[in-house]
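Now for chain A:
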Amino acid sequence: MEYALRIQGIDKRFPGVHALKNVSFDVRAGSVHSLVGENGAGKSTLMKIISGDQPKDDGVLELFGEQVDFRGPSDSQARGVSMIHQELAVVPYRSVAENIYLGREPRKFGGLLIDYPKLHEQTREILRTIDVNVEPTEIMANLSIAQQQMVEVAKALSLNARVIIMDEPTSSLTDRETEILFRIIRNLKTKGITIIYISHRLEEVFTITDTVTILRDGQTVHTAATEDLSEDEIVRHMVGRELDSFFPKHEAEIGQEVLRVENLTGERFFNASFSVKSGEIVGIAGLVGAGRSEMIRGLMGIDPVYKGKAYFKGVEIRLGSTREMMRRGFAFVPEDRKAEALFPVMSVRDNMVISILERLFRIGIITKSKLVSIGKDYIQRLRIQTPTQMQQIRNLSGGNQQKVIIARCLALNPSVLILDEPTRGIDVGAKSEIHSIVGRLAAQGVGVIMISSELPELLGVADRIIVMKEGRISGEFDRLEATQDAIMQKAAAGGEAS
Partner candidate 1 sequence: MESRINVRLILKKFGLLFAVLFLMAVLTGLSPHFMTVRNMLNLLLQASVNAIIAAGMTQVILTSGIDLSVGSVLALTAVVTASILQTGVPVPLAVILGLLLGALLGMVNGFLVAIVKIPAFIATLGTMTLARGLALSYSGGRPVTGLPEGFLAMGTSSLFGIPTPIWITAAVFVGGSFILNKTMLGRYIYAIGNNAEAARFAGLPVRATTISVYAISGLLAALAGMILVARLDSAQPVMGVTYELNAIAAVVVGGAALSGGEGSLSGTFLGAILMAIIANAINILNISPFFSQILQGGVILAALLLHGLSRQRER
Partner candidate 2 sequence: EGQGEAADGGIVIGLSVSTLNNPFFVTLRDGAQDAADLLGVELIVVDSQDDPAREASNIQDLIQRGVDALLINPTDSDAVVPSVQRANSEGIPVFTVDRGASSGDVVAHVASDNVAGGEMAGEYLVEAIGGSGSVVELQGIPGTSAARDRGEGFNNIVGANSDVSVVAAQTANFNRTEGLNVFQNILQAQSDIDGVFAHNDEMILGAIQAAEAAGRADDIVFVGFDAVDDAVAAVEDGRLAATVAQRPEEIGSTGLRTAVSYLQGETVEDYIPVALMLVTQ
């Protein structure tokens, strides 16, 4: 059997973290090989090592039978390995074409000038193969996140790689784009291209992959053919324990209305009216670009609101100030962790407590001991993996970063908790933890709004689901009457989906 990649005894340490411990497995040529594991298990680190982005401490890599030791990303690219990174890596104010062919632009005049017509032609070609309808000259920043993600896919394809690594490529794609991506993957497979596929969505793993390798705490715990595994088995290997249910239904008493929004209108959302009761979890569904995030950002005073009113427990609230909303008891977990939530070189603890300082220390002088105990408490409760409270948050895995941000909101002890895609990029274990946290909060009488692009999640968690389409609320379902089809109908029908 031919192996595209043989990974033998890879070891990697960061200060305070032993990220990979003697990791070994083989990837068959032409297969789709998935890598799963909890947040912080070491998946991304391993892939960065394979693509030459980070050096390994120990171990051997073989690419098609040949030992390799890449000195950098361009080195691995030259040898036919390309990688789609977990974090979007785009140059915002350059064109789509320039992004895709960055560093490899077609040239003319003896390499002196870029051959722009040819560049655009090639780009148009490659975008057509993946069914993305944007102009090659469009500025990247004007694309939706999903479109940008697809451009990343195009970039990987354009390299004509033999091995393509995809690190959570679907975390910001909707179902439609996910389908397209799967079609592309199948197509690549027929061409004999090897794919390493990382995802926290197990249904994707079962849909598209041939083999699964499970990492836990930096170690390979199991490798097997996908068809020989069950979802439960994978999860058990990942977390090292049984999980009761992915979407634990919570039983909360639904009480008085805590939030009512009337005719909220802003740049990209129009006349949104809805309400949330205490103990209730309201889901917001919609396609990417439906304006869900914008509407919530308007409500939270981050983006301007042109018109509309909001009432908290029957009392009208002044819109437009985030601080005032938070003082009223609203807490908000934003969509884009890196851009909107993280203070990268600050400690885990400081990231966690930043929003409650005003409440804890009336005169503005900080006593550390109080913070230490809060930090300890949440690290334990949310099972956050970090060597110490003082670790810089940028050194945590994505999922653990997300938990810190959620802890920041929980510490506020909110009456209304708003979560925008809170489980994007989060492992099943953490996801179910977050769901049960949300459930527990609801049981304590907190009103919860949760935006998610993952319908099964919403269906499992929410008491009520609001659907948005093109900036307007297009439907509302009770938990009992909601089905995937009915929601999709309201989210997409009539207009063009995204």
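Definition applied: a residue touches a chain if its C-beta (ideal position, glycine included) is under 8 Å from a C-beta of that chain, and two chains touch if they have at least 3 such contacts; residues count from 1.
These made the cut because all candidates are chains of the complex that A comes from, given by their letters.
Note that this is a predicted model, so its numbers are computed, not measured.
Engineer: Chain A is shown by itself; which of 1 or 2 touches it in the complex?
Structural biologist: 1
Engineer: Sort out for me which residues of chain A touch candidate 1 in the complex.
Structural biologist: Those in contact with candidate 1 are residues 15-16, 302, 322-323, 325-326, 332, 334, 339-347, 350, 354-355, 357-358, 361, 364-366, 387-388, 390-392, 408.
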